[in-house]
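Heads up, one of the protein chains got dropped from this complex, but the rest are sitting where they should.
Let's look at chain A:
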Amino acid sequence: MGDLLNSGSATVLALIILGLAALGFALTRRRTVVSVQGDTRRLHSLPAYYGYNAAMLIAVPSLMVIAVWLLVQPVLVQNAVIELIPEEVVAEGSSVGLVMSDVRRVAEGLDSAVAQGAMTVQEAASLDAGATDVRAQLAEIGVALGADVQGPVLAAAQRYRTMTATGRLAMMVTALALALAGFAYAFSRTNADFRARNTVEAGIKALLILAASLAVLTTVGIVLSMLFESINFFRLHDWKDFFLGRSWAPNFRGDSDLSILPLLWGTLYISIIALAVAVPIGLFAAIYLSEYASSTVRSFAKPLLEILAGIPTIVYGLFALLTVGPFLVKIFGRGEDGLLGVDWMSGATSVLTAGLVMGIMLIPFVSSLSDDIINAVPQSLRDGSFGLGATHSETIRQVVLPAALPGIVGAVLLAASRAIGETMIVVLGAGAIARISGNPLEAMTTITTRIVSQLTGDTDFASPETLVAFALGLTLFVLTLGLNVLALYIVRKYREQYE
């Protein structure tokens, strides 16, 4: 709640600043026009640019300060408050992180008690853990706490509240001061000779650059967030077991086997089956569409195939779990009642289930990319082959495909990276048992499935069983990134060959 109120007040502040910017725009524009007695030809720029200049100086720096402040303040407050928590409060099997979240909950509870009028500001600030039952008081207003509030925790919570409140006030003052200073500066600089357009355009360009670098920032954020938690994980867990161990058996009481190898095996096995389905079908479909099909067939078959790529993966997941899985069980399972009369498959989730469905999903990826690549092979190569008397299929097999091979390899690698990173189909269709086995009718589990199961529900960011998800995520990221870079490199190199 505290952060909610916090971001709520930040929104109000942002709206005030935007209002100020609009006011600044109008005032500055008017002042400029008045300064030349309405003869706007004597201005360097169009009148609106003077207004934009003021609005930009008011809004941009102050809004940025708010954004940075909101990002940095929680960390600073947390670091200051953690020092207040003595070690004996951190109970056996618990961690500083858990106590910190208690602190935060108490602080938020007190805040909402004040907001609801159940306590006065003074009462909330002068609570004493020994004298009053804070837990019961907070429970009355709907804030449930897991345990009784200990003295140091309450003290830390009070400290947390005051620091957060001070920080929030300081943020408001700084942002408003910056906005007003910006306005004063813009207003004082405004005269007929001021090069307002150039200044505004330079400002806009800076904003454009900022937007473009957000993509880099996202990547940095992805890598850093996973790297930090992965390092935490390797502090708690032996890296040899993670990379070289043989079993995956998380145990929330500690001492778990957390090895990536069984998960990697499941991931690769499913991906290989998926590619075994998607590559032949996709490739032949692409060859037929680009070499044989009439334009009418092409114009309806290609978009229809591409619908398969637009269907959300949750749909494929459900299809695997409820349709393909039971169908496979009907064939390979149920003993005497099954179609084959064998009992090889017991549940609907299996490597084959997930692999087949993922293969269907990947058909359009392979076919669209291969289609583009085959079309890029110059017609002169085909004409030469026809001229020598080759049939159409001979030309395709012996001239077009060898020429397009690097690009097709690139397409297959892209499809493989897609298969490795696919989540919903394997979460629903592949099962949850980690094992290294060659039987495609058994349930196995994958990297993405384990990430989902380790990070959903109650997570404790101090236990290796939760943190392992970040190490898995990092591995997944590196794996798919490597495949993508390789594929793009191959495709690009190949394209240049014929340009």
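In the analysis below, a contact is a pair of C-beta atoms (placed from the backbone, for glycine too) under 8 Å apart; a residue touches a chain by one contact, two chains touch by 3 or more; residues count from 1.
Note that contacts and distances are computed from a predicted model.
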{"item": "Omitted chain, identified by the protein name its UniProt record gives, among \"Lipase\", \"ABC transporter substrate-binding protein\", \"Multicomponent K+:H+ antiporter subunit D\" or \"Phosphate transport system permease protein PstA\"", "value": "\"Phosphate transport system permease protein PstA\""}
{"item": "Hidden-chain contact residue, picked from the options A:51, A:167 or A:317", "value": "A:317"}
{"item": "Touching the absent chain when the full complex is considered, from A:150, A:367 or A:445", "value": "A:367"}
{"item": "Positions on chain A contacted by the hidden chain, ascending", "value": "3-4, 7-8, 70-71, 74-75, 104, 197, 201, 204-205, 207-216, 218-219, 221-222, 225-226, 229, 280-285, 287-289, 291-292, 301, 304-305, 307-308, 310-315, 317-319, 321-323, 360, 363-364, 367, 391-394, 396-397, 414, 417-418, 420-424, 427-428, 448, 451-452, 455-457, 461, 469-470, 473, 476-477, 480-481, 484-485, 488"}
